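With one protein chain held back, the other chains of the complex are shown just where they sit.
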Amino acid sequence: MTPPPSTIRAATEWLSARARWHPLEIVFWLAAFAAIYLLPDSHLILTEIAWLGLFALSLDLILGYAGIISLGHAAFFGFGAYTAALLAKHEIINEPVLALLVAGFAAMALGFVTSFLVLRGSDLTRLMVTLGVALLLRELANRYGWLTGGADGLQGVIIKPVLGMFRFDMFGHTGYIYCLTVLFFLFLIARRLVNSPFGLSLMSVKGNPLRSSAIGISVDARLVAIYTVAAGYAGIAGALLAQTTAFASLEVFSFDRSADLLLVLIIGGAGYLYGGLIGAIIFKFMQDYLSVLTPQYWPFWIGLVLVVIVLVGRDRITSWTAPFRRVAARLNWQALARRVAASSTERH
Amino acid sequence: MLTILFDGIAYGMLLFVLASGLAVTLGLMNFVNLAHGAFAMAGGYVTVVLVNRLGVPFLASLPLAFLVSAILGIILERTLYVHVYKKPHLDQVLFTIGLVFMSVAAVDYVMGSSQVFARIPSVLQGQFIVFGIGVGRYRLLIIVICGLLTVGLQFILSGTRFGSRLRAAVDDQRVASGLGINVNRVFAFTFAFGSGLAGLGGALGVEILGLDPTFPLKFMIYFLIVVTVGGTSSITGPFLASLLLGIGDVAGKYYVPTLGTFVIYTIMIVVLIWRPQGLFSRAASR
Partner (left out) sequence: MTVVLETIDLAKRFSGIIAANNISLQIAKGARHALIGPNGAGKTTLINLLTGVLRPTGGRILLDGEDITNLPTHKRVRLGIVRTFQINQLFSELTPLETIGLAVSERRGQGLDWWRIVGSRSDLVTEVVEILERFHLTDVIDKRTAVLPYGKQRLLEIAVAIACRPRVLLLDEPAAGVPEDERHEILAAVAALPNDVSVLLIEHDMDIVFSFADRISVLVNGALFVEGSPEEVANDARVKAVYLGEEAVDA
């Protein structure tokens, strides 16, 4: 008794609805790439937004999709940053893209090794363990100053031109194009991943791990997998920072960085991939504005924002993007095209 | 070596007084309060201001440090924290991190960012030698005060009616309020008391731990280690965990100075992998 083809078609459409490109997404990326030509004076801050957005995207993968609360995601960020900086300084790998890949894999390895720590225990245990790992790395970087430059940071890092052709400049032109391209490429992969059967299983694990194992999903294995991938993304973000600033210091591992990252993701909203990117934009402009006003005390305002967001309610905050998403759904080009085709056949 | 043990015990007991409030709040309300260190910082600064600027005797400033922190605790609890109790853990984490940032920046603005010291009465300075061990007078005071507090806490919890109401509310809120226990008042009072203890610990700790506006951030990890390793189902768990941490930290810094705090973090991670519910808690087995 096979179901009617129309039902199957409808079901297929519903299932793949999440994966369809909304027009607003296309607008977003067009704008991002257009900024290369239209906003040349802002390339420095846009570069920062790009790698910060990637960093937040990596947190979204584990927090928004798998439900792991981490207070130490900076561990992977910093590990990637130092790897890239050291590779350049000691001229082990001179080409930035290659160094980027190596840094990413190094961070992935670290993520894999530490993933087992976040499998067991409550939310608090996970917080502790992730925080502990990040602080541990900071301590290690501090102690081994002969390698990392210690508290002063790693000096004398020179980044060679990207692909041997595009030299990094003071205005961030190369930097922005480089970071944006990397971000876009990794975003595409992440987008594919969360809309796949694997991504769906992550959402199920986050929602109800008991039920997930009852349908044959190995919860631990899935969490290890996404944690590893997210660590790699964070490591690449850190490497981008190191490469675009030719510098790395202990502060890449700091608690402040992990805490700021949580804020970035929460401002934009977790669980739909764009939250980290939107949050990065808002956060950077907010930071820019506030540190001009009160250079020393801007953490106060950041703290205030966090408190207000929680008191008002995270759902109410992210609901401001809901009207946009509704409009995007109505503007679904495919549906529009079909309606146009249907109405034109009616007329003839 | 025994001096190190002595110093470690003093450090550990200080940590216990500081962290006990957090352990109770976590066990009681399942609330992750990362801003606990801010109350300790408040107590520390109260003592510094009272002793250095107003000439109040050090020992007299201690109860005042407790009081100010407790009052601060009640005010914040009734106005802000109460809205966040029912929210998911992530929200509680974000909220309390926000409070930490605000308090650190605020204190930086008001008191300046350099480290401050409190003038300790000369009778508490120095040490006397007992059986060849150097017994620091100030550290001895800490051990005495903290020891009394620990015994007092244990007594309150197991010997008084308030204690049994508290334990009932921890076990099952709904049943407890069904029995006529005003759970909200128990929470508020406990929160205030825990904050007060933190303030007292902060005041005592100015001399040993150092005090500057970044105190809540620097010591957050220590408090968290105490409550996660010690578990929240008893007083003895965090107590033993604090001692372990205190002795471990002092001994580590002395014997293996190149690794220092590295040792603490590694111990914590190892313990949490081995027993995620804490080393000493009475969690039921699967």
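A and B label the chains in the order they appear, each numbered from 1.
Just so it is clear, a contact is a pair of C-beta atoms (placed from the backbone, for glycine too) under 8 Å apart; a residue touches a chain by one contact, two chains touch by 3 or more.
Owing to the predicted nature of the structure, the values given are computational and were not obtained by experimental measurement.
From the set A:S122, A:S204 or A:S254, the residue in touch with the chain omitted from the display is A:S204, counting the whole complex. When the omitted chain is restored, the residue from A:H90, A:R167 or A:R192 that touches it is A:R192.
Interface with the hidden chain, as seen from chain A, comprises residues 1-3, 7-8, 11-16, 18-19, 192-193, 195-201, 203-204, 207-208, 210-211, 213-219, 225.
The rule is simple: only the chains that are shown with their structure count from here on.
Chain centres here are Cα averages; for chain A and chain B they lie 35 Å apart. Chain contact summary for the complex, chain A toward chain B: residues 63, 69, 71, 116-117, 120-125, 127-129, 131-133, 135-136, 139-140, 143, 255, 259, 262-263, 266, 296-300, 302-307, 309-311, 314. Across the interface of their complex, chain A is touched by residues 26, 32, 80, 83-84, 87, 89-95, 97-106, 108-109, 217, 220-221, 224-225, 227-228, 258-262, 265-266, 268-269, 272-273, 276-277 of chain B.
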